[in-house]
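A single protein chain has been removed from this complex, and every other one stays in its place.
Chain naming follows the written order as A and B, and within any one chain the residues start at number 1.
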């Protein structure tokens, strides 16, 4: 830890948030690189190429058999989760809504291009050296981006757009390697990405946040809170994530019963989570009042935790149990764990992704391992068992369970290791990140409109007359 | 009415809005009960079970024939209507947006679990005592929940979360019985639920509101209005309801032409409603200005009214006529009927569900009865007539029309009767409901952020200097 310490001192210089050169340079250079790499590597796959008609006539297929019709509605739902869901979920801060929804937009749009390349190189590079993309590739690219958006939640308001671009570039690279190991080498199943997406993304973000620890962040504390309308905006994000999570977990599941079952399991787990989140939120607050932070975030934990097992025969009551537990654990995390982590572990987690993605993700990995290990032919059917787990050779449910557990470890290691590495890079004083008293403030990266609200600071005081000095100041100022 | 009167006196005690014990207790107990009951009763249906692959191979079916692909896009649209549509439609109150969208979220998530059980027991209990669920069950559960959310509209801002949970539990139970009678015993058709969902839900809510009449509600009148941005939030709800209503009415219609026709009819009826709503809103206001209340609500009436007949051969112009009438009736309802009902019938209807759901629902039932009675083989085709109405034995269109009318009566009776019963229960002084001067205020059930807006009450006055006293108070306060 010595080198980390000295590195930290090196980086303590005055901050300059002007990204007028660095941001455009990064954007243009990377986008140009994308065009060149796409030109070399990316082509349409069989179902989206105009030669498909020959294929269709030969095999006497119906138009409907095109992969597009199996996956496109789910893809669109996932797309909404990525851009509106994650974007608006983070708008809860009173003066960082532009940054939340705008930077989310930028890194998602950039990230998905890089994801198509990385996932292609690792997953579907053909013998001709070309990557063939179709609707499933688009879904996978969105999934890949999701892990970086989760990580963004931990550092929300504390980094610049350039840092986010760097974080996304490395995050997607790491993701593609991690996913390749988990899916293609270990042969673990993870349709909803509890491990691959959520566990990895959350630990990646938390490690970065730990590396970027700001001891004097309380100087921005007046901005690290919500206002009434920003909480309502955040509910737009929450609800679109919540509603479309069944599509997220079923989007790349097996055709037919696989997708069908994944959607049902997720629907049930999420419903159960909402009820227990409300219970915990009310029980642990004075006067039993509900806290919007819990309603906005913990209600989603069930969807995360049911991700891996969603396409297994988890059974409806199993989904409810998973959701039940996650609602409780996630809410308690917000109440007890987040303050603890900030105080003792020096991890500042703006959106509480540890409670929403990390813990439920790990639970999801464990649930997946247990469900896989407990699979029997009597429950799945002989064919069904093979189909669900893609068993080849002498694989057995018990082995599969072990592999699932191994996959979970891989996801955690990649997240923590990658996060520390990238955190080091992001500490370099060249990325235009804000000073401690400028965090959570759109002012530094956005042209802001002249609001009524923002232009009345001296006249603001609360009902209980705590700020009496302010009023007197106002009055005196008016008299002179 | 004597007993009601004495019961009312019994209930007039000071209010305590602290639900710290009751809300968590209810949530945990009920969710635990759900898990046990799901464990005993609920299993995957044939299309979502992993044995489906055997079935598919036997019958040489395509993957595409899985029910999932017929209904899932519609399901997701309905899901958005339930959570974003109903939730945001009710955010129009200036200080009850958290309660609107948050409690809507809670009761919908709880209700859909109970609905799966109730509808299963009545509708699809197999010989092995198990309820098999698939994507159609999820849609039906969402439909069932919709009726309770409609009822919530009548009592919005005047009840506690615990009361809403009780109201939902009974509402869904009543719904399942009513639906069973209408669909399985009377054999009426009601794909879009004009009768089953809207008429029942609206009268259920109105009866409860009548039982919970608050003579001194005007004490909260300063909060029973909107602000500029809360009206824009409400438009999010309106538009998602409006746009996805074709999916609502077609979600469980017959495969193929049934779903297709239901979507077209609903699309047209809604378009027509918007135009006449604007006409009426402008015509009945001073200076021809439009009223957001009408635009937010009455524009949806056509979708309600076309629900029953949507899958019939209503013809495109028929849909336009239904929408035309409903836009007029619903808007006039907001202008004349809602004040009348509050003043003379003692029914306080916060969202005006009588105008948006009750009247259009009844119209929908009547339109359905007439359209069914007028059905002929020349219009429908011999096979088409049987297919559309599921005729068995000696059924004829005329008989079907009569049955449709009977179904409408059942829906109204269940709504009114059930509402009075549940209203009695909700009058018990144990549910933590707010006092008359605390209605429409999130303050009592939510941890609120410290807003600029909410902390400036003494400085507020309007352009026309009506509140001159307030200003003088402010000034004096500042001088001392």
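Annotations
In this text, a contact is a pair of C-beta atoms (placed from the backbone, for glycine too) under 8 Å apart; a residue touches a chain by one contact, two chains touch by 3 or more.
Since we're looking at a predicted model, the values are computed, not measured.
Only one residue in the set B:49, B:190, B:291 or B:441 touches the chain that does not appear here, and it is B:291. Among A:146, A:159 or A:236, the one in contact with the hidden chain is A:236. Although one chain is not drawn, the whole complex shows that of A:72, A:121, A:213 or A:284 it is A:72 that touches it.
Checked against the full complex, the candidates A:54, A:377 or A:390 give a single residue touching the omitted chain, namely A:54.
When the whole complex is considered, the residue among B:16, B:32, B:62 or B:450 that touches the unshown chain is B:62. Across the entire complex, the residue among B:70, B:83, B:105 or B:334 in touch with the chain not shown is B:70. Of the residues in chain A, those that touch the hidden partner chain are 17-21, 23-24, 27-28, 30-32, 34-36, 38-39, 42-44, 47-54, 56-57, 62-64, 66-69, 72-73, 76, 79-80, 83-84, 87-88, 91, 95, 97-98, 101-102, 105-106, 109-110, 112-113, 133-135, 138, 161, 229, 233, 236, 444-457, 459, 477-479.
Seen from chain B, the chain kept out of the figure touches residues 62, 64-65, 69-70, 73-74, 77, 94, 225-232, 235-236, 239-240, 242-244, 246-247, 255-257, 259-261, 263-264, 267-268, 270-276, 278-280, 282-283, 285, 287-292, 295, 299, 313, 315-317, 320-321, 324, 379-381, 383-385, 387-388, 453, 456, 459-463, 471-472, 474-475.
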